[in-house]
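Handing you this structure, nothing more for now.
A single protein chain has been removed from this complex, and every other one stays in its place.
Chain naming follows the written order as A, B, C, D and E, and within any one chain the residues start at number 1.
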Amino acid sequence: MVDTGSPNTGNTAWMLASSALVLLMTPGLAFFYGGVVRSKSVLNMMMMSLSAMGVVGVLWVLYGYSLAFGNDIGFGLVGNPAEHAGLEGLFGGTYLASEGAPASIPLVGTIPATVYVAFQAMFAIITVALVSGAVADRMRFAPWLVFAAVWATVVYFPVAHWVFSFNGVSAPIGGWIANDLKAIDFAGGTAVHINAGAAGLALCLVLGRRRGWPREAMRPHNLPFVMLGAGLLWFGWFGFNAGSAVAADGVAGIAFINTTVATAAAMLSWLLVERVRDGRPTSLGAASGVVAGLVAITPSCSSVSPVGAIAVGAIAGGVCALAVSIKFRCRFDDSLDVVAVHLIGGLVGTLLIGFLATSAAPAGVKGLFYGGGVNQLWRQAVAAGAVLAYSFVGALIIALLLKYAIGLRVGDDSELTGIDETEHAEVGYELSTIYTGSGNSRVTQDASSGKIPAQAGQEG
Amino acid sequence: MVDTGSPNTGNTAWMLASSALVLLMTPGLAFFYGGVVRSKSVLNMMMMSLSAMGVVGVLWVLYGYSLAFGNDIGFGLVGNPAEHAGLEGLFGGTYLASEGAPASIPLVGTIPATVYVAFQAMFAIITVALVSGAVADRMRFAPWLVFAAVWATVVYFPVAHWVFSFNGVSAPIGGWIANDLKAIDFAGGTAVHINAGAAGLALCLVLGRRRGWPREAMRPHNLPFVMLGAGLLWFGWFGFNAGSAVAADGVAGIAFINTTVATAAAMLSWLLVERVRDGRPTSLGAASGVVAGLVAITPSCSSVSPVGAIAVGAIAGGVCALAVSIKFRCRFDDSLDVVAVHLIGGLVGTLLIGFLATSAAPAGVKGLFYGGGVNQLWRQAVAAGAVLAYSFVGALIIALLLKYAIGLRVGDDSELTGIDETEHAEVGYELSTIYTGSGNSRVTQDASSGKIPAQAGQEG
Amino acid sequence: MVDTGSPNTGNTAWMLASSALVLLMTPGLAFFYGGVVRSKSVLNMMMMSLSAMGVVGVLWVLYGYSLAFGNDIGFGLVGNPAEHAGLEGLFGGTYLASEGAPASIPLVGTIPATVYVAFQAMFAIITVALVSGAVADRMRFAPWLVFAAVWATVVYFPVAHWVFSFNGVSAPIGGWIANDLKAIDFAGGTAVHINAGAAGLALCLVLGRRRGWPREAMRPHNLPFVMLGAGLLWFGWFGFNAGSAVAADGVAGIAFINTTVATAAAMLSWLLVERVRDGRPTSLGAASGVVAGLVAITPSCSSVSPVGAIAVGAIAGGVCALAVSIKFRCRFDDSLDVVAVHLIGGLVGTLLIGFLATSAAPAGVKGLFYGGGVNQLWRQAVAAGAVLAYSFVGALIIALLLKYAIGLRVGDDSELTGIDETEHAEVGYELSTIYTGSGNSRVTQDASSGKIPAQAGQEG
Amino acid sequence: MKLVTAIIKPFTLEEVKSALEQIGVLGMTVSEVQGFGRQKGHTEVYRGAEYSVDFVPKLRVEVVVDDMQLDKTLDALVESARTGKIGDGKVWVTPVETVIRVRTGERGADAL
Amino acid sequence: MKLVTAIIKPFTLEEVKSALEQIGVLGMTVSEVQGFGRQKGHTEVYRGAEYSVDFVPKLRVEVVVDDMQLDKTLDALVESARTGKIGDGKVWVTPVETVIRVRTGERGADAL
Partner (left out) sequence: MKLVTAIIKPFTLEEVKSALEQIGVLGMTVSEVQGFGRQKGHTEVYRGAEYSVDFVPKLRVEVVVDDMQLDKTLDALVESARTGKIGDGKVWVTPVETVIRVRTGERGADAL
């Protein structure tokens, strides 16, 4: 339940910083994804992430936070959407201390409720953005916006309630995974990564493969952007993981160091797999290993030791590097490997807790290797399975409905020409002297005139 | 007045982080601006932002801070430049606590005075950098440096005093807008955005249009850079807005969530305008909507509710999206829409406070829609008008003086060839195998030899 | 020695943020470096930085931290590697306060030991990454990884002990430079910049010049990336310098403002040198000036006044701008000027303390110009010289051993074709419609099949 | 010897290439060009200003062939590059007096 | 049939294009090239090292025209591309034996 009082400035400072860090992850993701697609789709790829910030940001304030963190309305399945609609009851009060009387505002734990809302908003945004990696190059923009809004509402907000809403923190009664099953998912291995990965799989199955995939090679057009994305993601992820302590304390400290070292280990093991399998360690591999490590340590950073974190990272990096072959084996076009990196990586991290958890870590739980038996392992498995299944089915239904209601895919022509030109009437780069040297495109109409016949791109 | 004592570590932690965040906004702006121009001007465009960090950074320490936050020397117009010249009196003391005796250093509020100085320095820097968007592709670099220094001194530092210097915070007596007019401008809708927008308008009027504008299309050369810029700006803006609480408290909290949701709403409404008017929602539109929303919520984030923030963002996004047509109607070449986004966006945000302010927000003021009548509205209007007029006239005079003293514009040839080559002897990108594959440019002279005849670029 | 207790949340918040900021510097460096090389080497250049995060990150947790911050095992030369192997003894305890009983965890100073470990880890990572600038375009990736691991172990970890390990902070007895010599190096002018610069010099001497250097011009391929790198470095450097206060206090405050203003001054003075010497102020010059200023203020930000910081920056910017000619005079191919910027810049900053230190600054030391005589100056000189010599000799030996053991250099062919293609089987950019427009590269084998004959690139 | 120059739509390159390989053409040179003709370009929108881009990205394929191979080559090119839509492109033939293989100095047909 | 190849300064393309359209040329193909000749290149400076770049960015405009159109075309090209400054470029004419429109297979003048 939301108490009122005066916040701890140190914890609040860290959570404000963490919220900003997690927000930056979505632009970071836009570059990680945008660099991997071909140059004719870079803008659309980035727009899917950016637009998630718009759509989910607004919904979160209107009712999303309440669905996730409002008081449970039954069986730990979902919060009360009306409870804090428009953030009612989460702001106001005496903001500033005055002669003796301390500030007194709504708090969640030791921080202002609004800060907790903002921090959690960023999680909702990036989870939706992650899904877009599965549908590169071929999904119309309008259906994407609708999918983002509906999937967030029907799948993400409830699942966040299951996993992140602990009894008595933001509301008296929270979600079933956190409070009844007692699975450990510190920062979102299930709610964020398995969730997004399963949804991406469903969406790309409904959408179908890209023209020419897999025969035709679709080479990344800008690998430095991928590395920029990986760098920004790693940076922002400290807010994601260490911020999930909701305090600047020892829990944040171990989450931070574990996030650092697991990611380092995952990068190395992905590169090792490439060296052995492909003969060359690649920059895309290093960047992918970074993300795989970050994904796997997300649920587990509060329950393993730093050496355990090295193990988590090394295993995740290797497993995900091998998992990229699944889509070729099963012939589904998960264009940017959301399944291999986020679904598989999330599973690895969530399940390894059952083996590697040590009571010296904040979660204070013993895994199989530390004499804890399978008690924690099965809880982890159930949580992972439940989220996976619910998200996959939910996304599948939403995608099918949209497919038949408004259609999901761009035409073949526009896949050939490039979705940027046909969906957004733009091109990512204009470096040719044919244009920059002179005026070889005319302004046919400027913003001061009214509606124009939109007739972009019939190159096909 | 500057007290001495020992700082609140939590508030200091947040203000240190905020200062770093706001610094990052200027490189972010460099990419937002740099991506929109043609590839032959990208370096100059970025250099105008980067150089503002150099020029304004040094001036701020020498006398700028004192002009803005020194004790008022009359009518709330400007601070005493000598008061803290070289930051005299703002550092020193007992930095560290020692057996019992606490640290005792100069403070502003609860944080070290030096941190307050640094935080405010970043505002001065970015305001100057914002102006450069109006003069893309055609302004010589030396006059730009002079303009930056003079405009900062004559316009920004005093205006910052008017708006940001509250009695008894950094000095006993502060500025007239903050203390006498009591207009609300939490983080700089007037002092930063209206100020920069008006100056940009004046400067581009004096400078004149680019060769070929508006007939000739000047297409953005790197839209992913624009999105990178928008992402970094949004990220840094949390320091700008939530940092303006100068504490890690509930005020920062609501400023933070309002900044998030207003920006989200503005992005969506800009895209909606484009969809209707142009037939396509664009990535440049999404990025521009982000900035428009950030601009509008800047003055208002402490005085509206989260739902009010959605309204502020939605209105600003729509209005700015339509305002881009003004320059075509009136035929002034505000190259990167500093007027449409910053001047108009700043006006929207500043005036909307008069309508949407709610007493549940920290500012504790009632707007027209909350039964507060026009009492606040007219104050907002006066503040906006005063800053707009002063900045426009000031910039106009400075620009005219420079024009006749040293000239502002590059030659036609260099506008054709590209200002990067002629002003900076560089090109932004060198991707051709004609050069990278071999040695087809020779080193004619290396850094070990002396002065060279500079004779760059006669391609025209 | 590591005490246990409950951390100061404000200081911890700032150190968590600082650690994240310093981590971001390495991707920032990857862009600063990656933009300067030719497009055929951009990925390898970035990979050298990224891989340092992997290799050093893991070693740091295993034994690196102990070598640097474990209790001294003799003469202040190195810490006890076994002391905290795998961070043993640095985590655990009561993480959360419970009814009355406060949290009690291992601390370093007022922050969790794990946070201190993480913060210092980032220093080790970036120091190794800095070295790579000297060996652009021509060093095989595997030997680089080995060099990084060995040099970090044999050179960086001990030198960090000398300079950063103060008696009684992380262990009872620390390093000789910090405790016996009492030279001032607040954030790493010697341990980071002189250290990396000297190693880079040794490595590039052993490696030899690039094919065609210096006759053939090797033009930067992406200067906006260089500016992005400079921006991210400046941003992250606030964590580096102000974070070195290990608290959110007045020391951090003055370090922060000095870092801001010295960097601004250095940018301006580098541009001035270029204007006079070359006839044009360049964007590469501005970015290089930023880094030179950051390097020079790193050791001195706690011991000079803000006006002193302007002097430090202005001198460093000018000296480094002139120092880039040394490699041409002496004909060694320090490809990205690690010597001119980091070695020289580090020396300038370290020695200037001996002149410009003022007792009003936290270090409380008087330099020559403030009546302190040469007492501090000689200490600075000894520290700089010791680190320079040890690092140079250490790197030279390691490089020579590797050269004869496994070889360091790629073949001429691959230098012609591009190291990205031959070492990483990738190209940085693929913008041509020859590929993006259609399927003109076939997938010959996908990840679902096994090992492939690696036969990349025989274009030469 | 003839030089056959074909302006084609980018995405047809792969088919063109294999069609030429089929009839025994051993080499070709491809470059990126911008075409102007009957096929109209596309429209771009930036901050409400509509830009009409008249040029259309095309590829130029150059093949030097022996006279007897000419007709086969033209047929192969035209077949494989055709989509039937406007903008499919042109093929033109110019006479070649000598061809030399740089590596060996061989001339004429042997140089191909 | 003739192939007219013109090397021009990039910023003259728009005028060249409209000049050609005026005289009824229906299509052309443009590509980016680097030119070397009397016009000297420019100088770049990186960290104090001065680099001299000998090549100058130019555009190559290729137009296939009917013999009777040749002179009109040459005049139009030379007029519209001329700035009078060194480096304005060259125009050269080579014989074309056949032209085919890919879409229809038409040959000769009809293919243009």
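FYI, contacts are C-beta pairs under 8 Å (C-beta built on N, C-alpha and C of every residue); 3 or more make two chains touch, one makes a residue touch a chain.
This is a predicted model, so every value here is computed, not measured.
Please provide the labels of all shown chains that the missing chain touches.
A, B, C, D, E
Could you tell me which of E:Q34, E:S52 or E:T98 touches the chain that is not displayed?
Missing-chain contact among the listed residues: E:Q34.
Kindly note down the residues of subunit A that lie in touch with the hidden chain.
Residues of subunit A in contact with the hidden chain: 214, 217, 219-220, 274, 277-280, 282, 284-285, 288, 321, 324-325, 328, 337, 340.
Which positions on subunit E touch the chain that was left off?
2, 6-8, 31-38, 54-55, 58, 60, 74, 77-78, 81-95
Just the residue numbers, please: which parts of subunit B touch the chain that's not shown?
Answer for subunit B: residues 432-434, 437-440 touch the chain left out.
What we mean here is this: only the chains that are shown with their structure count from here on.
Would you mind naming the chains that touch subunit D and likewise touch subunit E?
Common contact partners of subunit D and subunit E, which must touch each of the two, are A, B, C.
Between subunit A and subunit B, tell me the centre distance in angstrom, where each centre is the average of that chain's C-alpha atoms.
Roughly 31 Å, centre to centre.
Please work out the Cα centroid separation of subunit C and subunit D, and write it as a whole number of Å.
51
Note the residues in subunit D that touch 2 or more other chains, in rising order.
Correct list: 9, 11, 32, 34, 44-52, 54-55, 57, 85, 87.
Send over the residues of subunit B in touch with two or more other chains.
8-11, 13-14, 17, 214, 217, 219-220, 222, 228, 248, 277-280, 282, 284, 324-325, 328, 416, 425-427, 429, 431, 435, 441-443, 446-447, 452, 454, 456
Considering only which chains touch which, how would you classify the arrangement: line, ring, star, complete or other?
Complete.
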